[in-house]
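Here the complex is missing one protein chain, while the rest keep their positions.
Moving on to chain A:
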Amino acid sequence: MLAAPWVCRSCARSLRSFGIPRPRLLRRASTNGATDPTPGIPPSLLERARKIAAEHDQLSASLEANFDPKTAKRAGEISRVAAALREFERARTGLGELQTLLTSDDAEMRELAQDDLEATKAQLADLGHNLSVALSPKHPFADMPCLIEIHPGPGGTEGRFFADTIFHMYQAYCANKGYRTRVVQYEASDSDGQKGSEGEIALQEAVLEVQEPGAYAAFRGEAGMHRVQRVPATEKSGRTHTSAVAVWVLPSFPENSGPGTASDVENPDSDFYIDPAEVRTETMRARGAGGQHVNKTESAIRLTHMPTGTTVSMQDSRSQASNRVSAWRILRSRIAAQKREAREELTRSMRSSVLSQSQITRGDKIRTYNYQQDRCTDHRSGMDVHNLPDVLAGGGSLNKIMDSVQTWLLDRDIQSVIAEEEAASAGDKKGGK
């Protein structure tokens, strides 16, 4: 396969990235724009955009006649697509004019048109991308704040130490970005002795709430298994260990959500709704006489959502009431995320498209932090960063990785929209959202 008899892994990786180009849909679609009648965007998607724009025109016409909040909401949702399409069409007519100028007799005119052509094409590709972005469905939880839960993977102390490192990484990242955060839970395990090499504690479970609206969209790419490869502080013979930390990103409902919104906890249709009868509450009190006989502070509380078996236990505050509130918050977020995931799974199986391969589930490793090579790799976007201390300090390198993941997520969303459209047009079935 390779000419050299032995190649180290990182070199092999760089070789491979030359040999097998990663499928980058957008680039492919935008580079063959010269022959494609609709550069920057596949025809099926453009068809859909036109349909939506037509609907938007119709809706705004009816809104002028008589105002209806429901219609206004829908019009507001799709106005993004209509505006993007308008821009795109304008650029395309511009390109058409330039191409007619190219065939003109005037040499000077031809030269000018030739100069403009490249710039316009690039602009068209950008606008096409914008249109695809506008068409890709917005995540229903995108505007919400989020909870970042950090659980060490199975295995020894090493994973727990690294869980603490990850926790501080996100905390520092939020501080750098100016996001407001709150530590909901930060629980050290008491089973182990020493501290980690950088003074980190062995973490049992931690929950960080990022209170910025839209934090869910920013952090949702972080969910998954984060793998670490390093020589632990406890290791005597200098062997590299591999351990993992699970990060869950859950939508957190804003505290003052009005009725009728998706995050309204009282609305049975909402993802955040939980029937109180399905939750078992346990207060972890020592058995015995109780009452006036004992005065120990026992504020811990455990909630179990019986249909799914999800449990949340909370003992951070001295007040049982506030522990109960926090526990309910986390339980609601977990259940909402589960409901959402189940729904996505359902639509995916119904689509049965190629996309299911690129789906990252909770169990897959998404990122590797390698201390020996001073490297952090994201396995989805294929991004390598060689400044691990900066990544772990939540600096610009982490931002770079997270941006690359955002781009990857967006690409995936667009791809799924295209696949959906193509499937709909090919099967002549009911095209859907």
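Simple rule for what comes next: a contact is a pair of C-beta atoms (placed from the backbone, for glycine too) under 8 Å apart; a residue touches a chain by one contact, two chains touch by 3 or more; residues count from 1.
Here, contacts and distances are computed from a predicted model.
The chain absent from the displayed complex carries the UniProt protein name "S-adenosyl-L-methionine-dependent methyltransferase", chosen from "S-adenosyl-L-methionine-dependent methyltransferase", "Dynactin subunit 5", "DNA replication complex GINS protein PSF2" or "Trafficking protein particle complex subunit".
The missing chain, though absent from the display, is touched by one residue of A:Asn66, A:Ser237 or A:Gln292; that residue is A:Gln292. Screening A:Ser136, A:Ser252 or A:Gln315 against the full complex identifies A:Gln315 as the residue touching the chain left out.
Although one chain is not shown, part of chain A still touches it, namely residues 188, 190, 192-194, 276-277, 279, 281, 283, 285, 288-299, 315, 317-322.
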